[in-house]
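Some chains have been omitted; the remaining ones sit where they do in the full complex.
Think of it as A and B in the order they're written, each chain with its own count starting at 1.
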Amino acid sequence: MTIDDFSRPQEYISPLDKHLGSIIRQWAEKDVMPYRRRFDEDWKDHKIIEPAFKKLMADMGLQMCLFPEEVGGWGLGHSNYTATISYRMFEEIGRADTAMAVAFGVTFWPLTAITVEPHVNMRLCKEFASMFNTDKACFAALVMTEPQGGSDIENIDLLKGRTIQTTAVLDGDEWVINGHKLWPTNTGGVADLLGVVCTTKSGSDDPTDFALIFVPSTTKGVTQGGPYEKAGMAADKNSDVWFEDVRVPSWYRAAGPVDDARCFEEVISWGQMGSSAFLTGAMMNLYEILYKFCSEKTYNKKPLKENDAIAALLGRIAGDLDICRVIGYQAARMIDRPDMYGGRGSRQVVSKIRNFKEFIADRAVENFGKAMDILGFYGADRAWDIEKHWRDIKIIQLWMGGKQLCQMEAARYFFDCKTL
Amino acid sequence: MRTDDLFFYPKELVDEETQALALSIRQWADKEVIANRLKFSENYRQLVENSRKKLVIDIGLQQMIWPEAYGGGFNSYKRSISIVRVLEEISRADPGIGFMYAANLSSYAPMVMKPHVDKELCARFAPIFCGKKLKTGGSLILPGAGDVHDEGGPLFLGRTIQVAAALRGDEWVINGKGLRPFNSGAGAELFCIVCAIMDGKKFKDTPSIIYVPGDLRGVKRGKVFKKTGLNADENADISFDNVRVPKACMVKRDGAVKGVYSWLNLCMGAVCIGSLMNVYEIIKDWVDVRVIKGKGLIKENPLDAAILAEIAEDITVSRLLTYNLANIMTRPKDYGSLEQDQVFTLAEMIGMRVTGSALHAINRTMELMGSAGYATEWNLEKHWRDVKTIQSYLCGIGADVPVKMDIARSFFDCKEI
């Protein structure tokens, strides 16, 4: 029994799965896992973290994978397996470090709005491919959250962008952007390209006014703060971002009126699917560590795994992972096949995937916590590599509106609630 | 209403002197710790030492655990409730500081606690801790995981005892490798060790406690290891290589080991309650001003209010249970002694429940606070890491299974588990 024996719906697996999965696994085992115990103290500087990113994204070239082949990319954005192959990649990185997985995943997040069928925007693809086609790690960020109201902006179904305070005004052929954002992954000076959620009309809930505009981080008027100190996820920097009369070309808007809002709804599905993959990846690593610990350590003179009561806990943890993987890949499949499951930004798909993610996050939080207790005196010890995941995955549970927003979306969809 | 009054506890059972002490600790907490938290993140170790000094030396808690002759007075099962009250207030400031004090107290318990005061041992060790110098305190070395590759010595209720002691003349010779202390391995001046006792070539069935000063030859300390929380306390693995202590350093009572667990569970429960008191303050401040959906306070949303209710409920019930245990420990005539099975089992049960409920409450609080829940700045995530570390430590090995086996033995007469 290995981590590869946990269930996945065989029917959904991408033809690239085996190859890509294996090269990322090699990278993770060689370039990340031996160093990850020191990541926490590297949260500000990324001195240990950066080389691993460079290898993955630039040297191995993965930062180009979503771009169309025409602009030098790998063309994953127009396959029928974009999400499932992403899931596998995210899992493999998440197994080593979920913060690296999110920094990697978020780079593609705003890019889905211009690289993935049916939203391919060749002009922007070309423009930004040149930015990513480099020998340095190149990151993007999706800049959403604002000081007031936390995840109100992700709560798009209810609030429809009404609370967005960051404005974009068209001045000739340029957008002029003003606003203050918090918390985006890959800020704190990391990202080269920002996908900025803003409104063309303050207070409006008309989808035509919702805008997703790309802003290179070097643009005048863009200021990123220093990274926040957090309980975990050192490889994911987050900071304030200020936009002060920032000017970008008018065609830097991702898809235009109404379509930007639609892309953003799809972004929720992508984000939750990605979160699910980070989590199942971390759980795969949990399984490996527990397997070792519980085979070597004893209670009552038997290996822990041979004690029926402890085995029941282990069985539950492994069993949950088996279920979570099936559910996680189902989420990816729903994104890959709108023809079978409905549009990836539809209420139906967004709500279902949010529900899947909430479920997986709850199982992960529960099981990592339980695992630390199984390790007992060693559970909180950095050297056993569980406690770091435990801190990291809690953050995954909380982001993007956390449990409550998932619950409300599920309730709204399944019970046609009108006022939640 | 002050937080400590909002959540029911048996006030009628807490004496005035204790309440006065609790009040001065509260003042210390507010002034020395809570007001300085953002500074702490820059230079935590130094600031913790400073504030600990004010607490245990200036207020006098360090010697308080010892008999009255040494300036103490907490050294009785009759003071269980006072001890809980004091630990609550310390831990509201920093569960790590509370944890140290709680573990220190538990480590001294076998020799200091009435009705089993061991005058000889007290005379030997009290002077170390009853001066004006800040000490790390006593460290516990408890049974835990065994290793498949070792033959393995005897067990304490299924847990492997990793330290062996053999009498050579008038001395115990103590051996054990790569031991993981419960607390304070890096700096402890004294170790309270659960030892398997050699009786000829075999081990005795029941373990005993032996005290070993930390500065003896053969006591080897590993590097301080990084851990999830409780960073006020520096821990490191310990080895004993033919360490010799006088015969008198052994506590002979059979129930002494169980007694340590009773105290430990009580005290760790109290530490968690203290942490929760502060968690309540943090979330109360948050929900009193936080607006969501561009309108309305978060606390007026029924779903968020339901989560707030869960937090309040966890705190209320945990506090009641912890004081219940303390009260039961003060009444050996009604319930049996804290070194006997029934109270020992209850203590484990309540220790598990309270740490579990505390973690549940903090998790829920994080869910309400979103990113502020895990950002260091908001001071919540530290409680979360600290309480989780306590929970795992209390488990020792195999999650709650060893405790469950103890419960099953007690209530269902299981013999082989």
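Please note the rule applied: a contact is a pair of C-beta atoms (placed from the backbone, for glycine too) under 8 Å apart; a residue touches a chain by one contact, two chains touch by 3 or more.
Not measured: the values here are computed from a predicted model.
Each chain type appears once in the view; across the whole complex the copy numbers read A x2, B x2.
To be clear about the criterion, only the chains that are shown with their structure count from here on.
Chain A and chain B have centres, each the mean of its CA atoms, that are 38 Å apart. Those residues of chain A lying in contact with chain B across their complex are 37, 40, 145, 148-152, 155, 158-159, 162-163, 182-183, 228-232, 238, 295-301, 303-304, 307, 309-310, 313, 365, 369-370, 372-383, 387, 390-391, 394-395, 397-399, 402-404, 407-408. Residue ranges of chain B in contact with chain A, taken from their complex: 41, 144-149, 152, 155, 158-160, 180, 182, 225-230, 291-294, 303-304, 307, 359, 363, 366-367, 370-371, 373-377, 381, 384-385, 388-389, 391-393, 395-402, 404-405, 417.
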